[in-house]
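Accompanying notes for the structure given below.
The complex is shown incomplete by one protein chain, all other protein chains being positioned as in the whole.
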Amino acid sequence: MKFDTPAGSNPIDQLKVVGHPIDRIDGPLKTTGHAPYAYERHDVVANPAYGYVIGAAIAKGRITAMDVGAARAAPGVLAVVTHENAGPLGKGSMNTARLLGGPEIEHYHQAIGVVVAETFEQARDAAALVKVTYAREEGAFDLAAVRDSARKVEQSASAVGDFEGAFAAAPVQLDQTYTTPDQSHAMMEPHASTAAWDGDSVTVWTSNQMIDWGVTDLAKTLNLPKEKVRLVSPFIGGGFGGKLFLRADALLAALGARAAGRPVKVALPRPLMMNNTTHRPATIQRIRIGCTRDGRITAIGHESWSGDLPGGQPETAVDQTRLLYAGANRLTALRLAVLDLPEGNAMRAPGEAPGLMALEIAMDEMAEKLGIDPVEFRIINDTQVDPGQPDRSFSRRQLVECLRLGAERFGWRNRDPVPGRRRNGRWLTGLGMAAAFRNNLVMASGARVRLDRQGRVTVETDMTDIGTGSYTIIAQTAAEMIGVPLEHVTVRLGDSRFPVSAGSGGQWGANSATAGVYAACVKLREAVAQKAGFNTADAVFAEGQVRAGNRSVSLAEAAGEAGLVAEDVMEFGDLAKRYQQSTFGSHFVEVAVDAHTGEVRIRRMLAVCAAGRILNPKSARSQVIGAMTMGVGAALMEELAVDRRHGFFVNHDLAGYEVPVHADIPHQEVIFLDEVDPISSPMKAKGVGELGLCGVGAAIANAIYNATGARVRDYPITLDKYLDRLPDVA
Amino acid sequence: MRPFTYERAASPAEAAAAAARNPGARFIAGGTNLLDLMKLQIETPSHLIDVNGLALDRIEPTPEGGLRIGALVRNTDLAADARVRRDYGVLSRALLAGASGQLRNKATTAGNMLQRTRCPYFYDTSQPCNKRQPGSGCAAIGGFSRQLAVIGGSEACIATHPSDMAVAMRALDAVVETVRPDGTTRSIPIAEFHRLPGETPHVETVLEPGELITAVTLPPPAGGVQIYRKVRDRASYAFALVSVAAVVQRDGTARVALGGVAHKPWRVEAAEAEIPRGAKAVTAAMLDGAKPTHDNAFKLRLVERTLGAVLAEAKG
Partner (left out) sequence: MEAGIGTAVGTAVTTLAGPVAAQAISRESTGLTVRLKVNGTEHDLALDPRTTLLDALREHLHLTGSKKGCDHGQCGACTALVNGRRINSCLTLAVMHAGDEVTTIEGLGTPEKLHPMQAAFVKHDGYQCGYCTPGQICSAVAVLQEIEAGIPSYVTEDLTAAPQRTEAELRERMSGNICRCGAYSNIVEAITEVAGRPA
């Protein structure tokens, strides 16, 4: 099915099942420990051997010698795979650095081998017996130091009007630089895979957000035809972009299994993960805003510098600045430096997450310069069209409504605009806010739907559920379309034998994947109607029956002994080009800062979101509060600390890389505006899982400023950065 | 984790003797630190002596009016003990500031005292570390040192001691009781128990090989207002940037110990005379001679402000 005209009325609009806050259908399995994750497939793989990954001890250089004799001779060892005996390997199209390094080393903890043994304990011990000698080479590890060598990237570059001239002429100007650090996804389930060969075909039970990308890249890396590779990933213990791609666990499990001649499972040890896998790259961002005295933006410029390995990608931190606010003169630019740190790549809301951390502080600073309330300042500069292409409108844009409602519900009018004046005992308190913005992406997505002789529906798609609620919203979609109770729908996900879906990333999953299920269900409805002898257009699907006129046939009967099956792919036309599709929101935060020590406690958080139809308010709300929590981490504590001499992230475990714990997070409020967006898909939904992160960090930063008067432009906002600016309490 | 043999000891003397027979042996009780380090091969014992069966899990009054805390008393139980909560609040609070509920349920009094540093370079076996591999060098000096020591360090090591409990114990003048492999016992004042790194940062305490902690003794209650204040980047389940243990008397005198600043719980008794002059004066005296790095210089100001908060709170 091709979606190329705005959706009209369709069966989803009935909202009998879709749109309800239904408990997740995978809840009983997850809460009882019965949901099987990649390393736990005792149900399908008996007696696997264990692989333990060895990581490079240098950031850049070469392996000059590798002695695996002692490891090979260690008790229980079945195989040792390194670059010397792995055979020729390709490189996945989504990978920047090779997943099995050596002799050349591209980054710290790049995998250089796997030791396979009968038990985990034997494999781990033997891995430590591998002796590696390196020739270390100089590398570039400090973004600030190589900033001037960064090359301009055409992607995301834009120029509208005369930015420089308009900025120079603006009566009120802001020109500030902000930095965001390298961040780690730090999902709770480590990257893990169990691999088993059958002849020259391999099956990998893994933890991956994008099944087809994974199949493609594993086949490419192993030099196999794609049909010889199967990936299965029904449960994924968090991804956040860190499991978008084939990673070393899957490749080394496959290589280890081939070498050992039996199934092998591999999980990345936690202390290896942060340097071995991808991360969100650090940025340096310069923002210039020029305004009239009454608060209208006349010039807005956003430039960002980031680094990556040779052949890598920039962090697209300036994209939202092309679309979020009005202004006749605009400039965005990206520059990319070569760094020999581990591979930078997507982490939840790539681009917008760090971009808004900077832009939305800048907006707060500008509002203060203007003496205009920060909420009002944003409202003044709203635009209903793409400011760079004014003939192109947004499909739906309710930013102003999000701002107004949020301000009202949060009690924004109680904010003291003068910072550092509210003190309650040991606490300085303050309020902050920011706008939220994230583009809505759509991706082609396929599904197969079966109707069996009992009238039960089974959906199969390689879509993944990384905690987002895919199982549940897909079941809701099928139940709505076919007219059966939710309990009569079975959803099977994450298997490359199923139709290729959008996968989970870029907050495109929910809308795109359910649209694919919609397409397959439309086909199934046609097949059912035909079987029952109805005209498809007249057929009504409800309560397990298909009806037309005054005749009805049960779905079970229509399915017959053999059942019916339908498969389709939802493909998206050029609506995304004709309209700008984005999601909007506002974040409001109250913080308390200890007047003595500078410790920050978040007292209240509110997000208001306008993101199309909300398919399941319960799981959608969870996506938003989870993103807000990640935003707290980004604002207050998360930073991969770079050793600029040796080129690695020093705090590479969950004790060193702090993410928020229960005690950091207060009760969180989320409001969804009533919205449908017929431009996005027949589901009329948009993404929401990343929107919730966008802007949170800046709202917290602005609240800390309001509480203390200390403006911090370098994340994370740890107390050492403003301790000397706190009011004297002695 | 290297292979090891395992045995259970039935008495403290037997445990110490077993350790003497096995030069590569380590005692294991809670295991929360030792197993963590064994998995990374930072600790590589060839033999483990499980001491959990020793009857060292009681908290008993001493004839002097203090408390004798068995080496195996779990952190949770010590923090929850009614006498500790009433008379040694700083200790209860310090214990509860550390780790998580799960870890406190396993971690023991003796093990907590013997916790090893959380310096990230100590934990990364690809990096040189004089504490892990004597003579290999210190990667932390000149590296990422935000969490590390500002005072008492050396050219060989700038690690900090990670314990909260030990900081309170230092303020309370606790005494460590041990048994040696030859069966003799001794009492070590906590001030003398932990060492500064000097040239031998791998030697962290004055314990001799095979010597086993059997108890930690607290003197009679010190009274006063007892406060433990821990400052960290997140609200819980994190190691201290700095911490302050204080016992403040009505007459304005106080005992103060610091965590997160040195290779051992940091107390300078002479500095306590400065209490009437305020936090700034006390901090200046306690941290006289500090050699912070660029990354951790903020700790000096943070100690002063945290101590200021504690003294203000003690005044009520």
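Chains: A and B, in written order; residue numbering restarts at 1 for each.
The working rule: a contact is a pair of C-beta atoms (placed from the backbone, for glycine too) under 8 Å apart; a residue touches a chain by one contact, two chains touch by 3 or more.
Nothing here was measured: the structure is a model prediction, and the numbers come from that model.
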item: Which residue of A:His34, A:Lys131, A:Arg392 or A:Arg645 touches the chain not shown here; value: A:His34
item: Absent-chain contact - pick from A:Gln668, A:Ser681 or A:Thr708; value: A:Gln668
item: Touching the absent chain when the full complex is considered, from A:Tyr108, A:Trp213, A:Phe235 or A:Phe437; value: A:Phe235
item: Residue among A:Lys131, A:Arg270, A:Arg293 or A:Arg725 that touches the chain left out of view; value: A:Arg270
item: Residues of chain A (touch criterion as defined above) contacting the omitted chain; value: 23-37, 39-40, 42-43, 75, 119-122, 125, 185-190, 234-240, 267, 269-271, 458, 460, 466-469, 471, 475, 485-493, 618-619, 621-623, 625-630, 653-655, 659-663, 665-668
item: Residue numbers in chain B that touch the chain omitted from display; value: 1, 3-8, 28, 30-32, 35-36, 39, 48, 50, 52, 76, 79-80, 82, 85-86, 89, 92-93, 96-97, 99-103, 105-106, 230, 235-237
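The criterion applied here is as follows: only the chains that are shown with their structure count from here on.
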item: Residue ranges of chain A in contact with chain B within the complex; value: 55, 57-58, 75, 108, 121, 124-125, 128, 271, 426, 594, 596-599, 601, 636-637, 641-643, 645-646, 650-653, 655-656, 658-664, 716, 718-720, 723-724, 726, 729-730
item: Chain A contact footprint on chain B (complex, rising order); value: 1-3, 39-41, 118, 120-121, 123-124, 126-127, 139, 142-144, 146, 229, 231-239, 241, 278-280, 298, 301-302, 305-306, 308-309, 312
